[in-house]
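The complex appears here without one of its protein chains, the remainder shown in place.
Now for chain A:
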Amino acid sequence: MEFPAVLFPSYFTAGPPREEGGPSLVAGWGEHGQVLEAGPGRRQAQPAFVPRRGATGERWEAADAAAVPVLLPSAGCWIPSPAPQDILFRSGLCRKLRAGKSGATLDFARQLGHFFVDHPEDAFGSLGRLLHKNFYLGNAKLKRPARNSTIRMTALVEDINRLEARRGCPRQHLASRLRWFSHLCRDWLFEVPLGLLADCLHEELAQQWSNLLFDDSLTGGALAWLPPEDGETPVGLLVHPGGQAMNHLYFQDVVLEELPHARGSPAQFELSGRIRQVAAARVDGQDFVGVRSDYHCGVWKVPGKTGAAPAPLQVIRTDVPASCLTVSPHLPGELSVCTQSGTVYLWSIETGLQQLRHDPQTMFFRDHSPWRWSDFTAHPRVLSCADRTGLKCLDARAPKRCHFDLFKVGEEAGCQQGERVVLPMYLGRAHPSQYLVTTQFSMYVLDERLPLVPVLKWAHMMQAPPLFAHLMPGKPGKSHKVLLGASRTQELLLLQYRGKRSSSRGGSQSACQLVGTPQKLHGISGSLQHLPTQLPHRHHLLQQRLSAPAAGLAATLQEDGPRKSMLIFQLSEAGDVFCQRLIHKAEQPPAPPSRDTTTTAPGSSPLFEAPASSPYGLAAALRYRRWLRALSRAWREPPQHTWLPSLSQRRLFTRRDLEGPAGPSSLQKQMHQRLRQAMQEGGRIQRWEPLALQPPPLPQTLELAGGPDPLSNRLTTAWAGDWDQWWEERTSFSVAQRQRALRERRRRQKRAQGRRSLSASFTSSLTYQSELSELSDVGPSLLSPGRPPILSQESSPPAGSPPVRSPPPSPAPDEALLSSQSLRCRGIPKERRKTLRDYLSVWAEGPPEPPEPPASQASQLCFPSSQSQLSSASQPRRKRPRMGF
């Protein structure tokens, strides 16, 4: 390969990167960079110049409004990785105080608290058992003899609760009692030494947070496309991870038609770790696929013939997590592996591992990141190795002696301050001696023959650093295409560059040029706005699913006679593979500006209202429908890991405590009878009302019958101009009247109850408040139809019925059950009442998933809010991250 006869001019100075961030913020947009003369033989008129950037390139246009799923979603439930709100400390005050400082505050205390609450047996099991008798949980004052050996915990708990309410306040003073208690117990109460536990937790939290900011373990991407050997059959192999823990490796045949679709079932391998990277290269007509997880790397061979099964060749295990695995494009069965300890290996299937370099320090200046990378170069025995500060090339035959610097983060490459290498990649398929290096700001093309001076530089302006790159070499005379992909933001950028021969006569190669404007492509999450409108919680789940960070990138060029198209596959962390097609446009007058995708309303997209003339749009819409259906099926299946919480009551109460005052109530008897009857008849019970004939009340008709509703009343008066008066009237008259009635009732109750404990009066005052608040927002409570008919306010539930079935918005049954009186009449001792109330309120807060009503029933009970309530409960609850426990 010839070296370009003339290079674009540039300065070269050694040293650290510049202070300020580059020449201008637009960073290359509209700039042509340096110029060169267009070539010999054109001297006659004005000398023509070619720019380094901005030459006209090929035009590629998206065929569709959004990316389309290639594979159906896997059946298993996807557990999203922790989000910032799970780890960070949330407090307005705290944020204000720390506004000046950079850096986030980790919510250390909450996570430690989670541990104590979730694993009390592990945290203080044995001492808890020992001290059981010395902790008193009741409300009453302790008597003399007991006081010597017993602590009243209720007061402590109250103090803690008060502390919780003032959470985040920097001036909070610990109650002296708490301080005294913690001082006394800190050293011996915990099963795991507190200091050690805290250290481990803090380390883990910091690690999780830095992973959230930038997770470099995904570098390289976990998706590979193995094109067909002959290039004629349109069937390729997609290699991707899947499964709940992303630890299954799939080799899926994919047919490239208008919409690529899977053919047959994939070859599947279960691995012992989460797959971080899938790298592939073709040598002598065979594909070698390297797979990296944290502590294992494996290599598979895929024979060239289509339909041949992939065969695993070898696995290595590392002590330190591996950060890189690349497959040699020159020699079969050769790979390079890097670990986070700073070691680079050349891994040959035949001869094993050869250590090329070991240096825990970074190469050119000090950087804390343990990330290392390595790739092959034009010489099969020379490997590049990289860290965040730059790239070096080593000769595997004498790695200590023969090496040279290829790229340095510094003034040599015109880097900015703080710029770091994110992903290096060998561009051998386009040009044997070219190299791609991406940083969080720019992408560079390097030539091994002229180290340290990038032959091309482009500020990519992506929001997140590009962790994935894919090269599609162009035919002679055509531009090479490079795709850059970011993980967190799912950004995709298409760049074209050229290093073509300037003329066939001269035969000399022209310098590297960026051609055309870089083009932003659809991310997976962009398809959300084109999908049909969903119920809010479904929308939220879908949004969460679609905006999962990207985990890989692959692409292929497809030539079908004169039609050329590009297929781009994107993998998300949830295991979804999406695909989009770009169509090559021949030179033609620029089309009218295409429809702005960001302004289309949900559900009203051309993706779903495809005209009959374009079968492709229709196919995409169909594909989406099928995908959504499969996804909702996966959601509906109860995830196996969230079984219903079960607590043993045996220790808390005796059977007599829990027994109802009498036998089953008349209502229960009636129900039993109906059930038995229905079973005998083989029929079914449609509703549980005692009088099945009575139709469920329709709340809105009531209002309509009684005249215009308050809102239209209010609007009418407001329109007339005397809204003030209306409001006065309303508040002074009706509210005052009802308040009076309430007070009267309360007074009567009080008189009837006589003396009672403080906590009981607290409960009743709570009821009073809730009634008041219910009163103040009359509108919603009148309009709210969200109550299942059986649990209407009038029919208070029978005393024996489990409180579990009561929905959160109606406090009445809970109150009835939890009131001190009812507890007392069941013979539950005073000091246990509070505990029982807390215990039961836990049940009332998080009701277990009610079963989805069968379709026929659902259609009858079709109240929008009640339905959404039901299914929101069925949504898998977000798992709290519990660091390392």
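Worth pointing out:
The definition used in the following text is that a residue touches a chain if its C-beta (ideal position, glycine included) is under 8 Å from a C-beta of that chain, and two chains touch if they have at least 3 such contacts; residues count from 1.
What we mean here is this: contacts and distances are computed from a predicted model.
Choosing from "Actin-related protein 2/3 complex subunit 5", "Translation initiation factor eIF2B subunit epsilon", "AP complex subunit beta" or "TAF1A polymerase", the protein name stored in UniProt for the chain missing from the display reads "TAF1A polymerase". When you scan A:296, A:330 or A:564 for touch with the missing chain, the hit is A:330. Contact with the omitted chain, checked across A:6, A:83, A:678 or A:715, is made by A:6. Among A:264, A:285 or A:536, the one in contact with the hidden chain is A:285. Mapped onto chain A, contacts with the missing chain fall at residues 1-13, 36-37, 284-285, 329-332, 378-381, 397, 412, 428, 431-433, 449-453.
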